[in-house]
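With one protein chain removed, the remaining protein chains of the complex are shown where they sit.
Then we have subunit A:
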Amino acid sequence: MTDTDPVRLYRTVRLIRRFEERAVELVHGGQIVGGIHPYLGQEGIAAGVCAALGADDVLAGTHRGHGHVLARGADPARMLAELCGRVTGLNAGRGGSMHAADLSIGVLGANAIVGASGAIITGAVWAYRRRGRDTVGVSFFGDGAVNEGMLLEAFNLAALWRVPVLFVCENNGYATTMPVAGAVAGSIAGRAAAFDIPAVDVDGQDPEAVRVAASAAVDRMRAGGGPELIEARTHRFDAHHTFEHAVRLDYRPPDEVTRARARDPVRIQGERLTDTDRAAVDAEVEQTLDAAVRFALNSPEPDPADALRHLYASGLTARTGGG
């Protein structure tokens, strides 16, 4: 089921990269209000993991979640419209950057509460399998999440009930500004070992390496294995949040990002393509994103009278706040 085509893998990392760069521009231009948590530098993880998934599989991501949603195949135009708060967005302008979701392709939501995706995806996969589907799930989270009790409880449930969930820790070295060395006692793989969950360490800057590791894990899980964990070591090329530049936080050695950029997942995967193929993908991605930006900015704003539409799936309506 794994998509082994290096061109498509490159297209995914390139798409995420350029999407993020365009989104940052839109933040600085004021078209995206509230800012974003850029996934720049981490593209290889979402791309590699999602290449290993089948149509029936599901995932849940994080506040730094654009890459997960795009890698799963969401429409970049509707995704960008969501970031711009337009009715045409994936979530009709109700979710924004941190909650982008597309349930039609198994993206059960980006969750802004650190560590929250693990238990949700475990329950969803368990339920889909009970209903006869051959679903496996992916829970993406950062290194900060391994200190959240809720996630460790989810490890226990998934292992105990043998729910095929791939726990993907995107270790970018920082929980906002807290370095991983100052936050994680023991090791991330050790957390998994405590629950008898197999763990592998992978170079998150190499999309192909991530794909190979994820594919092996997904195959084992689908063959009846329980959960597994991948720790993908990566770098965040930009700030924790676009707001960070405005407040000038100082917590990284000045040359750290420069050194990290030497291991750029887009370049690493791009070098596996012929120049012609790479140029064709680059041009196609650029067209896609030009169209996405036009679509997002030309889409209508939501009607304020509908602000609480969708609050209740049951159709219950809330009393208004005024008068």
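In this text, a contact is a pair of C-beta atoms (placed from the backbone, for glycine too) under 8 Å apart; a residue touches a chain by one contact, two chains touch by 3 or more; residues count from 1.
Going forward, contacts and distances are computed from a predicted model.
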One chain is missing here; what is its name in UniProt, given the choices "Lactate utilization protein", "Pyruvate dehydrogenase E1 component beta subunit", "ABC transporter substrate-binding protein" or "Cbb3-type cytochrome oxidase assembly protein CcoS"? "Pyruvate dehydrogenase E1 component beta subunit"
Which listed residue (A:G48, A:G89 or A:P265) would be found touching the missing chain in the intact complex? A:G89
Using the document's definition of touch, tell me which of A:E153, A:D201, A:D219 or A:E244 contacts the absent chain. A:E153
Could you tell me which of A:I113, A:A194 or A:A246 touches the chain that is not displayed? A:I113
Residues in subunit A touching the chain absent from view: 58, 60, 89-95, 99, 101-104, 108-109, 111, 113, 116, 118-128, 130-131, 149-150, 153-154, 156-157, 160, 308-316, 318
